[in-house]
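Every protein chain but one is kept in place in this view of the complex.
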Amino acid sequence: MPDREVRIGVYTCHCGTNIAATVDVRAVAEFAAALPHVVLSREYKYMCSEPGQDLIRQDIRDHNLNRIVVASCSPHLHEHTFRTALKVGGLNPYYFHMVNIREQVSWVHTDRAQATKKAKYLVRAAVRRVGLHEPLERGRVAIHPDVLVVGGGIAGIHAALTLANAGKHVFLVEKEPTIGGHMARFDKTFPTLDCAACILTPKMSAVRAHPNITLWTYAEVTKVDGYVGNYKATVLRHPRYVDEDLCSGCLQCLEACVYKQAKVPDDFNLGLSKRRPIYIPFPQAVPQVPVVDPETCIQFKSGKCKTTCIEACGERHAINLQAESKVEQIEVGTVILATGFQTFDAARTPYYGYGRYPNVYTALEVERLVNASGPTGGEVVMRDGRKPQTVGIVHCVGSRDENTHRWCSRVCCMYSLKLAHLIKEHTGAEIFNFYIDIRTPGKGFEEFYQKLLNEHVHFIRGRVAEVTDWVFDASEEGKLVIRVEDTLAGFVRRIPVDMVVLATGLEPRADAAEVRRLFNISCGGEGFFLERHPKLAPVNTFTDGIFLAGCCQGPKDIPDTVAQAGAAAAEAMALIDAGYVETEPNTAHVDEAVCCGCKTCNSMCPYHAISLVEEIRKSRVNEALCKGCGTCVAACPSGAIRQNLFEDEEIFEEIEGILSNA
Amino acid sequence: MKPKVAFYWCASCGGCEEAVLDLAEAVLDVAAAVDIVFWPVALDFKEADVAGMDDGAIAISFVNGAVRTSHQLEMARLLRRKSKLVVAFGACAQLGGIPGLANLTTASGVLDEVYRDMAVPLREIREDGATLTLPELFDAVFALDRAIPVDYYVPGCPPSPKVVADAFQALLRDPPPEPGTVLAPNQAMCDECPRRDRRPEDVKLARFYGVEERAIDPADCILAQGFPCLGPATRAGCGARCIKGNMPCTGCFGPTSAVRDYGAKALCSIASIVSGNEVEEIDGTLDGIADPVGTFYRYSLPASFLGGQAGNLPHGRQ
Partner (left out) sequence: MPEEFEPKIVAFFCNWCTYLAADLAGTSRIRYAPNAEVVRVMCSGRIDVQFILKAFAKGADGVLIGGCHPGDCHYQEGNYKALRRYRLVQRLLRQMGIEEERLRLEWISAAEGDRVRVVINEMVETLKRLGPLRKAEGERAADLVEVA
């Protein structure tokens, strides 16, 4: 209980018209003025602005206030802002309580009288509560300087290099046997038509060579414990059966494999070509070390192979078929998640014929076709061996669609234009793009579209209804017919083509739900990792110390991915260079006068923050480990544990404030 | 002049009177130190004697039992007027006690249950020119401090000899304790439990047992064996007498000062150590607590947030 008299200042914000349009702010301020211990009650247009905060600072001094209540937006937005204002005004920042009358009142209710009444009750609850607040000090936790980057696509690569160049040690963990991600599969990048491999591989090599980066490919994070500044991660490294340190990258083992013909569908080329059981994902793979696939290698399956690969390796003895997986434990201060995306499975839109008609392709498959190191050596040759003379590119497959995904995948218009250009360049075919809108917002994007128009690519505005081989007449014989309503012309058309390319959208990876549990972050409604704020904190998550980069947070192109990766690296660096992070003081503590040593609390804490002190036979909370959930506080049978900022008495006052009749 | 002391019983079982007698030889010291002016169970003073005293003439009145009838209310108010200090003695006076479980129904509900198919008892009888009346049975049972302001509480059902003796000492000391104090240690009973060290750090229960279902191991922590022992939630002072009798604590000493609603907190804590994360599993475990009100509010329903009755009894001096 406070010794000196409680003097509360209440500030009710208009937030322009955001609050004032629905809540009678004046009435709330007047109501607050009449509450016990309220010395001062103001209304103001924008409390979070500089003059708004200044009001608080001034009033603390002029009116000797020792408690402040602000009724405005969500504490998630401005609790920190106002606490700082208190601090500058000379008051302990925790003598503050915030009332949410915007997100949870004015923006969700329509009846002015009811909204105003609700706002009043919430303010009364806060006024009753804040009188019991005690001064609190934030703790400090040191930040381990190492960083874990999960995912070795362009996002993870860029973040890792940025941090490594700044002198931080980075663990880069990638699930596949090579880094490079989706970008390694692209042929050219829009709008400049840079060769993707040419701009990516130097960065991949830089990662390999950088003394500050520990690269673990073919590895996954399996467990994460800890909290910002002090994460402990367990990484499972799968065996490649080829020792990375001993292998020289000569690749002779690949040639020497007993399989003269490659038989295993090649994942990198999306099944369009085959590989052997011992393989390298693509020629510029980093690390340049082959992998043995135990599912298809004869030696693993029967033990009866001549192991010509081992023979070919000779004195280097790099191949070790007895290798085992390795578990690494690392300690880092921050984590950047750059786990990327997966493409929409075109089988979910069966009316486009993917999987039924051999000449229907996904865009990523076509990237491999046009790529010189792809399955067809850069020739656009269809599954039936022919070169197409007419090609239809269907936009928005699995995007902007109530039946599959509602969102726009952001990159498909541009890559569809790119593929139109590349296919035309390779084959001279007549190309049709079927679109809903042409979205070309980036730098040079609109100009690229104009270029395509000048190349006489046809653009038909309409969402394709179906791709069928059911023909009307001889002119359609042997072709795939695209049925679409041409909305600009105003009638339904049938366009026969040789090849159909589906511009499949981007979606969250299938394992995203699992990964985010591992790191204790949330996903948004669509399944992408949830950022802390869509405008102002796009790389932060709600878990301090965990940052996001790239498409795992939402569909985006390479420039935005790289920018975001840089931003995530900067956020991590900001923490590391500050050296410490301040912790919220809403921790629990044991009142040793009341504690009887029953140990109920000891097993309640997931952070093992509470233990029995034998000498005094009472439990004690390690405040550095306590995260402030309050579970032990509710579980304590005798009320001996209390939580700063969430005391039983404070919550009882809130309840009374809400319910006592006005 | 020896201080005047009174003992009175409202809705009570007589156990608290016995608790005073349990002081054994020490009761003689008490009798020597004070002047007992009213004690219906032991001495022949009448209500009229009390009514005839000056206000505040009695130094301390120890009132046990809950307030259930109009007569008990009247007596409580009378003693409050005539006493400097009133001490709520025992669980019934402090929290409403076992009689408080009647708050799950009304006065007529109680009478129906006990005297089914009989009319409400006669309130008045005339005999030989005299009139005898039955007091009104209230619809709810009240702890003493809902009827009159109370200065101190002596917990327990009944209070243990040590607590009673210590309470006397404390009240006669100068300066006296802070008003409103519960005169017993402010930790939970585990503090004095002989089996405390036998409680494992991680108790997670998949089943609860009633004491009639299986034998209780005389050495191990009773809660850890799956019996809902409320020791961790209950104030100490009894010397863990039930545990020493190989029975689980049922909570008669009420909560520590850090808890407002005893039953709610005890329930909250017991639920926290249920194992299982799925609803079916949890429900299966909770089936072992067949009577939650009886288990958690055995002594304290009238004093709980939901279990009393407001409005009928203005709190104040008459």
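Lettered A and B in written order, each chain numbered from 1.
Operating definition for what follows: a residue touches a chain if its C-beta (ideal position, glycine included) is under 8 Å from a C-beta of that chain, and two chains touch if they have at least 3 such contacts.
These numbers come from a predicted model, not from an experiment.
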Listed residues B:M53, B:A170 or B:I282, member touching the removed chain: B:I282
Residue of A:Y11, A:Y44, A:F82 or A:Y121 in touch with the missing chain, whole complex considered: A:Y121
Residue among A:K87, A:H109, A:H426 or A:R617 touching the omitted chain: A:H109
Residue ranges of subunit A at the interface with the undisplayed chain: 74-76, 100, 102-105, 107-111, 114-115, 117-118, 121-122, 125, 517, 520, 522-525, 530, 542-543, 586, 604, 606, 627-631, 633-635, 643, 646, 648, 651-652, 654-656, 658-661
Residues belonging to subunit B that touch the chain removed from view: 103-106, 139, 146, 259-261, 263-265, 267-268, 270-272, 274, 276-277, 279, 282-283, 286, 289, 291-293, 296, 302-311
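The criterion applied here is as follows: only the chains that are shown with their structure count from here on.
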Whole-Å gap separating subunit A and subunit B, where each centre is the average of the chain's CA atoms: 58
Residues of subunit B touching subunit A in the complex: 186-191, 196, 199, 201-204, 230-236, 255-260, 265-266, 268-270, 272-273
Touching residues (chain side subunit A, partner subunit B) in the complex: 591, 593-600, 602-604, 612, 617, 631, 634-640, 642, 648, 652
